[in-house]
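For reference, the structure discussed in these notes is given below.
Yeah, one chain of the complex is gone here, protein chain that is, but the others are all in their spots.
Showing chain A:
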Amino acid sequence: MSNQVPLLAARGLAKRHGRTKALRGASIELGAGEILAVTGASGSGKSTLLHCLAGIVRPDEGSVVYAEQRLDQLPEKRLSELRRTEFGVVFQFGQLIPELTALDNVALPLLLAGVRRGKAHERAGEWLERFGVRGQEALRPGEMSGGQAQRVSMARALVTGPKVVFADEPTGALDSLAGEQVMTALVHTARESGTAVLLITHDAQVAAYADREVWLRDGVVSEDATALEVAQ
């Protein structure tokens, strides 16, 4: 990363799940517009790190600073607003709302932010087009392929114009061709809009879409591949 102030910076994050220490002093920085891959073995704490950085869970120790605000100390209401307006999240299994059409799923974050229905649908349609799934507006998640559903999820994550998209194994449930199409669409769109992406993956071919890669080992972030000795 350059010497500029990072858009998102975490220091010394610790988080327990019961008796398990998922994070043990993890520190990480993400620059504005940067695409960063976080790789590591299963159980290394990757998803917990994403949840702490995205303000989905609060760390037990350490700080998360986003645009000069301490996320770990923000009141829940403000944190919720920030997640809705500044962050987008994509999970391995899309997590679209099954009862809603593709268009309604993508329009939902805009409707929650108070955008009028007509305008929200118009913008949702534009984002479906950018992700190559125009024409699928009326389909519900159960009627789409995995790749289509994941592209709809990405359109939903980006529709509000977030500064950061958090993607947790976004291609994990897809075949290689669908995975490639999803990643290409994400990277092109993020670069066009200057959106930073924090990409969690265990797949080196997916990590290669990023500008930079860091490793997570036993709940601690390391540069390069210093996790090699214990990687399984």
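One rule holds for everything that comes next: a contact is a pair of C-beta atoms (placed from the backbone, for glycine too) under 8 Å apart; a residue touches a chain by one contact, two chains touch by 3 or more; residues count from 1.
Keep in mind that, in the parts below, contacts and distances are computed from a predicted model.
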Protein that the absent chain corresponds to, by UniProt name, given "PadR family transcriptional regulator", "SRPBCC family protein", "Succinate dehydrogenase / fumarate reductase iron-sulfur subunit" or "Osmoprotectant transport system permease protein": "PadR family transcriptional regulator"
Residue ranges of chain A at the interface with the undisplayed chain: 183-184, 187-188, 204-205, 207-211, 213, 224-226, 228-232
